[in-house]
Each structure stands twice: as C-alpha cells, then as structure tokens.
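In this view, the complex is presented without one of its protein chains, the others remaining in place.
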Amino acid sequence: MISFQPDFCEIALPEEGHYSIEDYGSSKARWCSGCGAHTILHSVQKLCEDEQLPPEKTVFVSGIGCSSRFPHYMKTYGFHGLHGRALPVASGVKFRRPDLNVFVITGDGDCCSIGAGHWVHGIRYNMKMVVLLFDNSIYGLTKKQTSPTSPLGTHSNTHPRGSVIPPINPIQSTLGFANVSFVAQTIDWKPAHLNATLKKAFDHPGLAFVRIVQRCPIWMRDTYEPTVKDPNALTLLDHEDGIVLDEKAKSTFRHIEQHDPSDLLKAREMAELVKETTPIGLFYQNKNAIRYDEYGAHNLGISVEERIGAINTLMDRYAI
Amino acid sequence: MISFQPDFCEIALPEEGHYSIEDYGSSKARWCSGCGAHTILHSVQKLCEDEQLPPEKTVFVSGIGCSSRFPHYMKTYGFHGLHGRALPVASGVKFRRPDLNVFVITGDGDCCSIGAGHWVHGIRYNMKMVVLLFDNSIYGLTKKQTSPTSPLGTHSNTHPRGSVIPPINPIQSTLGFANVSFVAQTIDWKPAHLNATLKKAFDHPGLAFVRIVQRCPIWMRDTYEPTVKDPNALTLLDHEDGIVLDEKAKSTFRHIEQHDPSDLLKAREMAELVKETTPIGLFYQNKNAIRYDEYGAHNLGISVEERIGAINTLMDRYAI
Amino acid sequence: MISNPASQPSETNRFERTKIKEAVIEIVSDSGEGAQKCGQSLGAISAKMGNGVWTVEIIPAEIQPPARSKAGASGIRVRMGSNKITNMGDHADLVVALNEQVLYGRIDQNAYKPGTYLLIENKWATHTEETAIAYKESIEHFKELGYYIFEIPMEKECLKHVSDAKKGKNMWVLGLLCNLYDRDLEIAANQVKYIFRKKDEKIIQSNLDLLFAGYEYANENFPMHFTIPSKLSEEDYVVMNGNEAISLGVMAAGIEVCSMYPITPATSATHAMAETIESAGGIIHQAEDEIAAIGFAVGASYAGKTAVTITSGPGIALKTEFIGLAIMAEIPLVIIDVQRGGPSTGLPTKVEQGDLLAVLYGAPGDAPKVVLAPSTIEECFHFVILARKLAESFRTPVFVLTDANLATGVQPFPRPKIKAEWFPEPLDQSPWKEGVKVYDWDKNTGISKRPIPGQKGGMYTLTGLAHDEDSHVAYDPAINQRAVESRSRKLAALRETLKPPTIHGDEEGDLLLVGWGSTRGAIEEAAERAREKGAKVSSIHLRFLSPMEPGLKNIFDKFKKVMTVEINYSDTVGNPLITAENRRYSQLAWYLRAQTLTDIDCLSNVYGQPMSPIQILQRLEKELNLTLID
Partner (left out) sequence: MISNPASQPSETNRFERTKIKEAVIEIVSDSGEGAQKCGQSLGAISAKMGNGVWTVEIIPAEIQPPARSKAGASGIRVRMGSNKITNMGDHADLVVALNEQVLYGRIDQNAYKPGTYLLIENKWATHTEETAIAYKESIEHFKELGYYIFEIPMEKECLKHVSDAKKGKNMWVLGLLCNLYDRDLEIAANQVKYIFRKKDEKIIQSNLDLLFAGYEYANENFPMHFTIPSKLSEEDYVVMNGNEAISLGVMAAGIEVCSMYPITPATSATHAMAETIESAGGIIHQAEDEIAAIGFAVGASYAGKTAVTITSGPGIALKTEFIGLAIMAEIPLVIIDVQRGGPSTGLPTKVEQGDLLAVLYGAPGDAPKVVLAPSTIEECFHFVILARKLAESFRTPVFVLTDANLATGVQPFPRPKIKAEWFPEPLDQSPWKEGVKVYDWDKNTGISKRPIPGQKGGMYTLTGLAHDEDSHVAYDPAINQRAVESRSRKLAALRETLKPPTIHGDEEGDLLLVGWGSTRGAIEEAAERAREKGAKVSSIHLRFLSPMEPGLKNIFDKFKKVMTVEINYSDTVGNPLITAENRRYSQLAWYLRAQTLTDIDCLSNVYGQPMSPIQILQRLEKELNLTLID
C-alpha cells in the first residue's frame, strides 16, 4: 500500500489477526446465475484478502444498475447511490479521508451514459481509488435497453430493429480525458487476468480505471459468447510494467502484443484494436499525475485554535 | 450546401434577392469591448452571408454564459437555453428538421464542465451542425471562476491561490469520443483562419466541433496575451484537405506543420502539441461517420393514413 | 394445421357450477415460470367472453431473485366479474402457486384471507429433504392461517404430455383455471394459438395438449366449480395495461418525438411502441440521461415537432430545471410521469402517488403548468391525446401523472377509433404575421402563438431569462411581473373550460372521498359497497390537478367530512408527537386544504401496493362507526 500522505494516511493492517475472504462477504449476491458480476465479486474479495484491507476502512461506492448492487454483497462500508453519480460521491468520500480505500463500481449506462460528465471529471481529479466499469453493453437492471457501449445493431427493447449509433469505446475515451493516469481492460471470465488487473489497479497511486467486459447471460448472450468461445477473440497486452501473468496463464492467449503502458499515444492506438479483437491488459499508467485527493488532504489536522484564528483574521477585515 | 436527404432537405436559397451581412445582425452585442466574441460574431455573420443562409432556416442554440448570449445578437432563430444543455436542445431541433441550419454556441464551462456528458454524446450523435466552443478558459459571466480549461495555477475567485487540477484539452478529449467526425481549432484574432475554419465546418456533413481560443480581456488578459503577442505561439496545421489559407494569410505563421486530417491517430498526437504551442487548423475529418440526424429524418413525411394504419395494426394485437 | 388433440376433455359440464359475481385469482411462482403469461391469457379469455377484468402483475425487485423465496414472488392477479372491474380487489379467492415459499411474499402483503383456496405444486414434498421439510411446515402453517389447501401434482401431470414441465406448466394451469371458472375452451385454445403464433406447430400443439389436460384434470379432481356470467358486448374492445395505453396514446396524438431515458416503471411504455412508432410517423430517442431527454424534446418542440418525454420520480427530479425553462419560454411539451415509490430510488417497481407536489412545485420560481391524472387504463390512452392538444393550445408543458398500478394493471375498454384530428396541424411554415409579438400575451387568457423556425419574419431568440413580449431580456421590473402574470393566467383560462367533477353517490352526506389517479376503481367500489350498507358516503375523482376542477368548495361544504384517499405518505395523528397541528398531510389533501380551507383528512399509506376497496372500507367503518365489511 502506498503511503502518500504520511501524516494522515492510516491505512492500517488488521489489528486482530488475519482477514479471510469470508470476512468480506455479506449476503448472497442476487445476480442471475452465470452473470459475470459473480466472478468479479469474488476477485474483488480476493483482492481485499490479499491486501488485508480492514473492512471498516474500505468503501465501495456505486450508482444504480445490476452491477451497482455490488456494495450490498461486501461486508465493508458501501454507498449504493444514484444512477450515474458514483464518481462524485466517491470523490467526496476520498477528499478528506485519505485513510479510506475507495472503490467505485459502475455500469456502462451508469458511467458512460448518465454519468458521462462525471466520468470526464472523475478521471481528471485523479484521486486514489479503483474504478471498475462493469461493461455488459446493455442496461441490465431495467431489462434490456441499448447502452452506449452496445454494438451497432444491437436489438434491444428500445431499438427492436437494432441500435443506430456506434458505441463508445470507453478505453479510448478515457485515454483522451485530462490527467488520466491508469487505464486497463480485462474480462470477467479469466480470473488470473482479472485478479492481476485488480491488484495492479489497487497499487496505482491515483485513479485506476478498469473496464471489465462482463457477461450478461440474460440479455446479451449473443454478444459476448463469440468472445468467450473464440480463442482468437482476445489480445493480451503484455509488458513488464503492465499486467503481469505467469507463463501458464499467458499460454492461454493466442494473440499477445507488447505494449509499454507509459506510452500514451501508443495506448490510443492499441485502444483502436477493439474493432477487430478485445485487447486486455494495461493501456496506460502514469504514477506522477497530479492528485486532487492530495490537495484535499493537505490541510487536515489543523487545530481548533488555528481554525478560529484564521476566521478571526478574516472577521477583522469586516470589523468597524 | 449538402443535400443529404433529398426528399426533406429544404435548405433553400433566399427567394427575394441577396442577404447582406446586416440581415443577420440583431441588437448591438453586449460583450465587453475587446472581447473575442465580437470577432467571432462577425465571422459567423459573414459565413451566413457567404452561404446565403435564410435567416428563418437558421437556428443558433446556446447554453448560458457570456458566449451563450450569442443568439440574441443574430437575426435568425435562436435558443438561449440552460447552462450546459445546448447540445441536447440542438439535437432535438435538428432531429426532425433536416431543413434547418443548426449552430451551437457554447463556453468552456458550458461544454466541458456542466455539459460534459452531453458533449460526449452530442459528438457521438454526429448530427449535421456546427458547434462553436468559445474557450476563454474562464467562467466569464459569473465573474472569474476556474473553468475546466483554465491553465493549472490560474488565479480565480474560487482558487485565489491558483487552480490545482490540470486543464482539459477539449481537442484531445473530443478526438477520443465515439463517432467523432470533425475537430478543428482556431483563434478569434486571426479572421482569415477563423473564417476559413467556419466555412469548412459548415460544409462538413456531420457535427463539426470547433474550439475557438477566445480572448476575455476582463478576466484573462494575462493568459491569452502571450499567445496573441508571441508569433511563435501558434502552429498552423496545414493540408489540402484541411483549413486552406491563401499564401498571404499563411505567411503570418512562423510554425506550420503538415497534418492529414483523415489520420485520427496522428490527430491525437497533434492535439498533444498544445503543451508547447497552440496548434490551429483541422485535426480530423471523416465525412462518412454515421449520422443520427439521418436516422431521425428517415421516416418524415408518412401520410396521416399510413400513420393511422400502423397504430391500428398495433391496436389489433390488443383487440379482444 | 393444428387440430384439437385427442385428449380433449369429453364432458365439460357434468357438475353443477356455482354462479359467482366475480373472482380474484392469483398465479404466483418464481420468476421465469410463465405465471404472468398464464394470468394474462386468463384475463384476455375472460375479456373476450365479455367479463369485466382487471389484472395486475406481481413483480419481484430483482431480475433473478433466489428461487423459492419470499422475495421472489412473481406472478399475476386476475380479477374478473360479471360487471366492469376497475381495480385489483381485496383478497384473492383462489391462488395457484408453483412453489409454496413465494406465497409468503403475498401473505406479507395481506393478499389472502381465511378461506382462500391455495392450489400448490406438490412436487416439493418429495424434493430434497430440506425442501420437503420446508414444504410440509408451510402447508401446516397455511392451514393454521385458515386457507384451504389443494396439493396438486402439476409437474407430474404435465410430464405426461411434455418432456420438460417447466416450459408448459403455465398452460396446464390455464386449462385448470378455465375449467374451474367456466371459461370458453375454444376462446382459450385460440388464445394459446395466438400466444405461440410465432413458434412452430409442435410447440403450439403441445401447449394445447397441456391446456386441455389441465382442463381435464380440473374436471376430475376438484370439488368446486364456478361460473361468472358474462355478456358479450357489441362494441369492439381492446385489453392492455396503462403503459401500453400510453404508448398507443402517444402515437394516436401524432407525437413525433418520444425522448426518454430508461426507468422503471415508465420504460415499458416505450417498449410497447418501439416497433410501431416509426411506421406511425415518430421516433423514440433514447437519450444519454433524463436531462438530455427533456432537452431534446424541448428542442424538437421549439422546432415545431410535438414531443413527449416519459419518466418516473428520479427522472422528474432531474428534469426539474428544464421543466422550469419550458414553462418560462412557453414550450409545448407532454411530460409523462409513471410514479413509483419514493423518495429517491425508493421502491422502483411499486406504486406510489408521491410526485404530485413535486410536479406542482418542483421548479424554483413561479412555474404554473397543467397537470392531468388519468384514472383508468382507457384514460391513459385518451389523456395523452388531450395533453398534446392542451400543450399546443396553451403553449405550455402538460404533465400526465400515472403510476405503477396503472402501468401494469390490465383492463379491457372500448377500442378507440383513431382520428386524424387527434394529430397536430402540419408544421406551419407560412410567413409570421408582421407586427405580432413572439409572446403576444392575450390580456384575458395569457395565451400567445409561437413562431416556428422556418417561418419567415418570425425570427426570435427564445430565452430562459425574464423576457418581454419580443422575447428580449427584461430590464424593466414591471415586465417580469406582467410576464409571470400572463403565464399564470393561462391556468385560469383553462380552468374556465372545465366542469366540476362528477359526484358518485349523493350530493350530500357524512363523508366525501376524494381521489386522483389509479385509486379510482378502489374508491368508487368501496364507496358503493359502503352505500349498499347504508353509509352516506360519496366520492369524487379529480383528473385535472392543475388547474383544479372548479366547484370543489361547494361540493365539500355539503359533506360533514372530506377525506382524500391516496397512495402516499401522511402522518397519523396519535402516533408519537403527531398532532392535528403539526401533521404532515397526504399530497392532494394538503393541496386541497390550501385551495379550499376545508379541514380535509386523508387515508394513505406507502406500502407500495395498490389501494384495495377493503382498506378503504376499514377506514370508513371507523369514520362512520358502521359495519361495512361482511
């Protein structure tokens, strides 16, 4: 764990022994069976265990959608807020609480449609947090409407004749936002890659944006099945500074491309790959981007006397 | 003018003679003297004259801000709406009215802050319209608050000690949005370039996004003055498919870079130039991007009988 | 072609049937078992036979809730009778349950009474040990609660005809119910054929087999058989839910742009039109969010194209700013709010009438608008057409407030004959009359006509700033006063055209019930039942909430007490700290108190359930000190 503000950072190790993965599980997850969210949940819980995150120091913030039910299934603090508004809430949580581990769970509608403005700015604030975009390319909870990441021609309840506008490429868009510092893509059905990506994201000193291609067997089986079944459908982005897999995990990929995640221009080129294949891995990382949460924490801990003093000094200006 | 929907496109030439530039001017523009908006207004009026746009077939839609007062100074139809919401309104105007010439006037706060979500999606809809971002890097109307394009360290009324988050590069961001089809940058103080850019934008069969670096002498003199005064501060992007200037106009530039606007990856590289210089010209154009306004107009003109027929067919399903 | 199968029941009437006036039937199951399809078909069959029908869906909160759980109750209630049926009724008379656990969800909601027949799938009795124990315990428990239990080998019976019982059980149940309630088997068979019209013949055949098998089973195995006399009407009827009615209304109103963002329970209205609207001359725009949805509609309307935006509570909240603009700039617009439980995300699939005050007062500043509330499925259709006309005539946004109860309730009504005159005038592109102001507010009505882009000489800039008749920014304070006055005057002008509401029951009495929206059927039925028992109760139902229908004060004055019945929150006097002085009232009650200075009480709750006649009768008993419930 990175101790970025030594004075106020209290990301403490558990005082009383070791947390097991069960310590992070709350009630049974109520997603459909076969839903990719289940595997992500497990992977996140594993991350918590691996990192021994104190549950009381960990906050999952979400919007609204199937995916956004996530916090209810974690035994940590959680904030299941408003559709599209996870990022502002999470930013508010983190701003003056550097000691908290903040995760954001959002859906493709939540993040890229109604939440798009906050997406642009949340990335720019670059607060230390992990943002997981559960991208199932559909509105799950509201029962199959076109999402901004639905492939062109998707048949949905709002577009029974097929959707008519090209989808957003969330990776490409994020790479164009100001102050972007970490962009990765993974899939819900390759736990090794998912786990490694989460770990890398968690270690990033800033906002780590991870798009997870997520299966929704209820509404989108036809869309994701080819990717799941065709071993040619994935391209692994490989680099020592990227998501590092062991050889065994790596050997399950037919296409591997070297990509240096410090190269932003190249990352944008890689993001275009999406048209033929699903590239997974770390597109971009910059550990030195300005962090707004550091600014938010810079004046924590001022004494009451000092605070009163400052107010009185201002008050003096109005004195008569 | 492009006639993209022959059946419904009625962008007509004036029936009664020639429109002069005065025909487009309404009441005296109430911007501060020296405000860059004045020159843009003039350039837009000139475009209207050059294209002989019928005032009654032309609609200027804006949000709120100094810049968004623009429609009041045009003698066309205008919609001075809500802060940040010009794009949805303009899209609604255009959707079923292919015969109207639609222009959007927006500010850096209007477009890139409160309107950011609509910006992402407005670009994606790619309806035929010209979007002019008047970027003065400040909140003008509300008296000098930091805008998302204010350079880092800008002293404003909300950040008297200097702004703390890196600014958005509107060109770069737009180039990352889905279905982007035209992105250009110009400045308010070189009329030749401004005029040529507007013309190119107007001719584009889709959404033409133009960022105009705009002087605000009241709040931001220090920020733009170096760019205005230093002949090295601008880089002209030059290409036969780009903004074409005559030799005289071109000779006023010290730095000229060749850039093919059909190359999106290269365009993104060019957009990074902004860190050292202000690149002006056409970054990207794709005349073949899918247009949502064509979809919006595809079923215009169905007869009342056909419409009733369709409803009755659906009603039959509920018949007992 | 498909022929009726060999297994077709031979004798269908070998026993005496009990004649009943109506029945309330539920089919409940885990989701995905087709209970809703079964109930919808039963409703359609009954409607075709000329019975009054009301069906309402039972929806779990999740897409795939755990199987065999209280939270998973999914299904449908069908109420059918000899007369017109206007609401879901009180307790169910008979319930078919595909597992016993889901019944708890309904019992919690007070859906059953001692004496209700429960027909329960008995395969669970021989399932895993755990399940079997749970099953047996539940059966015992149900018996204690006074229900009559029939344990039925549904799966077993179905497997005689199909290899996978899960798929067809609902049709078997349909057959069973058709027999128990004397439904016309030919109509039923046609209904099954219609449902599976897009499937291949084998599937149709096996479902017919199941239908007939269920019918036959009921012949053999039940002690009770009913009949509900019906009279086939001459008129054509359609049967649909409120969202489908809205959807047809939108198209019949000639609306060109339906701009929306998905939200339960409003979205299904869009689904219902999605296939057809493009042939009906319109398009659905699914916007990036609710703000953009209304902004897009406002833009389309500004450009002369009629537009609607459809949403529910959270969406209304987000649209607040644009609603203010539409009122300020006098933009015609239909805004449909299918209300759900609030506040905030609340109870997304459940009913509440909780948005009335938000719709009336949500926008800062003075923002008068028209608010309509249909009270039946049929009105859901017609009010959209009315709303479009009012919006254009009065140059203003018009709200249509429905709710989750109307959205999912299904009822037959006379088939509307679509008229060309319901459509808006063609786009006016004639030159603007010289000298006429953009806001040429009529002194008496506040009404003015707007120029539409394309009209020569009409050029103006619409603005949300205070403005004068020319749409120029107002610097003179008096102009703002005049403009605000003019916009307010439009409500008074519209009100002039309204009639006082009809009084159901006597024009004077002990108690007047006042309702709005989806509660109408329950209120009128409760009042009627109470009157039959001698209570001096009448009711009125408001369909215009803004402006208010006239004459209310006069009506109220003739009753000893006036009480609204609403599905929303009010404090209960007598609860800790709550007094008559500090009580927070139900929304319509509050509004009517201010308007009429009458001491109006309210009956309300936020259980998220449709109001049932019996809930109202219970309160009437207290208020009137009479016994009204048998």
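For clarity, chains are labelled A, B and C in written order, and residue numbers in each chain start from 1.
One rule holds in what follows: a residue touches a chain if its C-beta (ideal position, glycine included) is under 8 Å from a C-beta of that chain, and two chains touch if they have at least 3 such contacts.
Since the model is a prediction, treat every value here as computed from it, not as a measurement.
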*Of the chains you can see, which ones touch the chain that is left out?*
A, B, C
*Which residue among C:347, C:427 or C:503 touches the omitted chain?*
C:347
*Option from C:187, C:203 or C:360 whose C-beta touches the chain left out*: C:360
_Which residue of A:20, A:251 or A:299 touches the chain not shown here_ = A:299
*Contacts of subunit B with the absent chain, listed as residue ranges*: 28, 30-33, 64, 66, 82-84, 109, 113-114, 116, 139-143, 145-146, 148, 157-161, 218
*Taking the full complex into account, what residues of subunit C touch the chain not shown?*
61, 70-71, 105, 108-109, 313-314, 316-318, 320-321, 324-325, 327-329, 339, 341-348, 350, 352, 354-355, 357-358, 360-368, 443-445, 463-466, 473-478, 480-481, 484-485, 488-489, 491-493, 495-496, 547-548, 550, 553, 568-569, 571-572, 575-578, 581-582, 584-585, 590-591, 593-595, 597-599, 605-609
*Tell me where the left-out chain touches subunit A, residue by residue.*
26-27, 54-57, 59-61, 64, 71-72, 74-82, 85, 87-97, 99-100, 117-118, 120-121, 295-296, 298-299, 302, 304, 306-315, 318-320
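Going forward, only the chains that are shown with their structure count from here on.
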*Hey, how far is the Cα centre of subunit A from the one of subunit C, in Å?*
39
*Approximately how many whole Å separate the CA-defined centres of subunit A and subunit B?*
32
_With centres defined as the mean C-alpha position, give me the subunit B-subunit C separation in Å._
44
_Touching two or more other chains - residue numbers and ranges from subunit C_ = 275, 278, 288-289
*asked:* Can you list every residue of subunit B that touches 2 or more other chains, as numbers and ranges?
replied: 117-118, 120-121, 295
